[in-house]
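A protein chain is absent from this complex, but the other protein chains hold their places.
Naming follows writing order (A and B), and every chain is counted from residue 1.
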Amino acid sequence: MFKRSILTTLLVCLALVVQPAAAHAAEVNEQTTHLFQYHRGQDVLFMLMLVAFLMLFIRRYEWGVALATLLVLSVSWPLYLIGHTQLLGQELNIEAIILALFASITLVIAIGVFLGHISTIHYILAGALFVPAYMVNEWFLFEFLEGVFDSGGSILVHMFAAYWGWGVILALRNRRVNDQPMKTSVHSVSFVWLASMLLFVLWPSFVTALLPPEEIIPGMINTYLALMAATLVTYVLLYVLKRTIDPLIFTYAILAGGVAIGATVDIANPWQAWLIGLVGGIASTLSFIYINDWLCRKTGVLDTMGVQNLHGIPGIVGGLAPIIIIGAGWSQLGAVVGTFIIALATGLVTGFILRLFKPPAVMLDDSESFPTDTMRATDPA
Amino acid sequence: MFKRSILTTLLVCLALVVQPAAAHAAEVNEQTTHLFQYHRGQDVLFMLMLVAFLMLFIRRYEWGVALATLLVLSVSWPLYLIGHTQLLGQELNIEAIILALFASITLVIAIGVFLGHISTIHYILAGALFVPAYMVNEWFLFEFLEGVFDSGGSILVHMFAAYWGWGVILALRNRRVNDQPMKTSVHSVSFVWLASMLLFVLWPSFVTALLPPEEIIPGMINTYLALMAATLVTYVLLYVLKRTIDPLIFTYAILAGGVAIGATVDIANPWQAWLIGLVGGIASTLSFIYINDWLCRKTGVLDTMGVQNLHGIPGIVGGLAPIIIIGAGWSQLGAVVGTFIIALATGLVTGFILRLFKPPAVMLDDSESFPTDTMRATDPA
Partner (left out) sequence: MFKRSILTTLLVCLALVVQPAAAHAAEVNEQTTHLFQYHRGQDVLFMLMLVAFLMLFIRRYEWGVALATLLVLSVSWPLYLIGHTQLLGQELNIEAIILALFASITLVIAIGVFLGHISTIHYILAGALFVPAYMVNEWFLFEFLEGVFDSGGSILVHMFAAYWGWGVILALRNRRVNDQPMKTSVHSVSFVWLASMLLFVLWPSFVTALLPPEEIIPGMINTYLALMAATLVTYVLLYVLKRTIDPLIFTYAILAGGVAIGATVDIANPWQAWLIGLVGGIASTLSFIYINDWLCRKTGVLDTMGVQNLHGIPGIVGGLAPIIIIGAGWSQLGAVVGTFIIALATGLVTGFILRLFKPPAVMLDDSESFPTDTMRATDPA
């Protein structure tokens, strides 16, 4: 008896030592995972800001783009979090932060379609109207449908951004913006190069933001390979088709590799990733060269930043890739088609509401928002 | 006897397995914590460099600001570490690195007050004089006083920077700088937008740099909410009061949300954080519009970059916030008042010493430091 009691005592003592150790190890693991997500989440917000600089090339409309970006971010991020926690009863943790950043970056991409179509102050309203539309599509993709592959947001972010934005301009029909000259300057385009190159660097953090730890490094490899394939093919295509490298096609189309790899970042092997990036780059470049003007003529409206060429078409390519790569089923096709419809429909509604307000007096011109004496003083030309 | 010995042996064996596991888990935890601090610390240095670009808007004084920033960093960071380890006997670890970066970023903010007031080479002296003053205030806040809330540096960094800088210009009384034109250019201001937007992104790393792991994600949420509230209210206030958005107020005042949340980042809930950011943004915008010129007239000296409007007033707002949020006691008020006095007094001493040297021949002009033929060749106007 004595022996057994001493045995029990010792074992209990040991258990007291062991259990905290096991618990501690597990806790560290989860906390560590969250802290890594802190950094990838921060990278996503970094990218959101860089998307603004990607759109900074219109010489007289640089600050307006940055201002609009900050306004829609500041409206949409808290609104998404309120919906996510208060309406849907989810926790306010790092995943919620990242999901909200995904919503906001989708919105910032989307406003590229209708930059100059509405007054600056109406971006606040557009941002508020965007959030429920985005959340409906998010629910459609991951609650209504089952087995949709889209870890890196080819469909959720890029496709939705492009076609929601197109819904808005189709409803607005503000054709006067089509006639605005889009003059550039060497340095406004140098900012675009900077933004594009840093988006390239940060892209893996975006597509792996919500992946489990063991899938992050393979996701990084896939993402960089897709971006590099798009870079090479964009250069070759522009060289072959146009004999010259339009910097405002090149700097965008190279990112189509990142757009296209979104849905397959965690299921493709490196060779497949490179090929998906290649197809994404080809699709984007051809869209910039051939589809862009055709679409403008057919619809009569202008996609100011050519969002459809970088995010729309390559988003569709990426969204369909899982069907070819691993034989994903009907739900994947449903995700692409459904997102197209939901985005366009909610965009149209948003556009009709925005149409109730006056369009900007001066389009694609910083003098709409900023002191004109500053603008005069600042013009180096 | 045999059984007990075998039992003991087995338990010892087990303990040998268990103990390293427990120890290992703890070690990983601490090392992991430090490596995360590596990245947040690096973000703080990134922010320090961006503060320079926030001040880059004066057309003929871009490179001078960057040069001065690099010089004061290179003097103050090692000096702080020498004081911290040799005088105070602290360890040279990641916490020391971050504390030293806090000192350096405070200094870089502070030189914004007297940019153009002194010659470039005298920044080296100013940097050396700053370090002991800053360390006295650090001791006052966290050793002399007890229970001061300031994890994110509303008082330690922002208030001290503003009023130490003001001490310097009050002693210098170099009024000729008041007459220097501050011409801007589109792209010099675009650099300010870039800097402001990236400071926004990185801000959580600054205010959570020294927080324990479990407080970092909540701190991130609070910081972004504060910044977004400040962004919206700054836009609305400028629109209402001035009918136009002065980019050199807007890009600064939105950051006042980050300044103001510093002292309450780890104690506020998200709603409080949003409100603190709102109040910070209002205080900063009103200070830019109303207090700035009044202060210049009353004192006769010019705060070149308006540091008082972004860091001074919102720093006070942030420093006092814990009193309202969680009923912090007299020591919190003492921290605000004491820092104001220590900063101003040590700044005055620094200014009197700097006054012994000649002011720059050409103020707010890169031709003070840089080859004039380069400047001519480079001027696009």
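Note that in this section a residue touches a chain if its C-beta (ideal position, glycine included) is under 8 Å from a C-beta of that chain, and two chains touch if they have at least 3 such contacts.
Everything numeric here is computed off the predicted structure, so don't read it as measured data.
When the whole complex is considered, the residue among A:P204, A:G258 or A:P360 that touches the unshown chain is A:P204. The chain omitted from view is touched by exactly one of A:N29, A:N93 or A:S367, namely A:N29. Interface note: of A:L145, A:L194 or A:V349, the residue touching the hidden chain in the full complex is A:L194. Of the candidate positions B:N93, B:N178 or B:T299, contact with the hidden chain is made by B:N93. The residue touching the chain not shown here, chosen from B:F144, B:Y239 or B:F370, is B:F370. For chain A, the list of residues touching the undisplayed chain reads 3-4, 7, 11, 14-15, 18-19, 21-22, 25-26, 28-29, 32, 36, 39, 43, 183-190, 193-194, 197-198, 200-202, 204-205, 213-214, 216-217, 220-221, 224-225, 227-229, 231-232, 235, 239, 244-247, 250, 254, 270, 274, 380-381.
Counting over the whole complex, chain B has residues 3, 6-7, 10-11, 14, 17-18, 20-22, 24-25, 28, 31-32, 34-35, 38-39, 41-42, 45-46, 49, 52-53, 56, 59, 62-63, 66-67, 69-71, 73-75, 77-78, 81, 92-94, 97, 120-121, 124, 185, 187-188, 191, 369-371, 374-375, 377-380 touching the chain that is not drawn.
Criterion: only the chains that are shown with their structure count from here on.
If you average the CA atoms of chain A and of chain B, the two centres end up 31 Å from each other.
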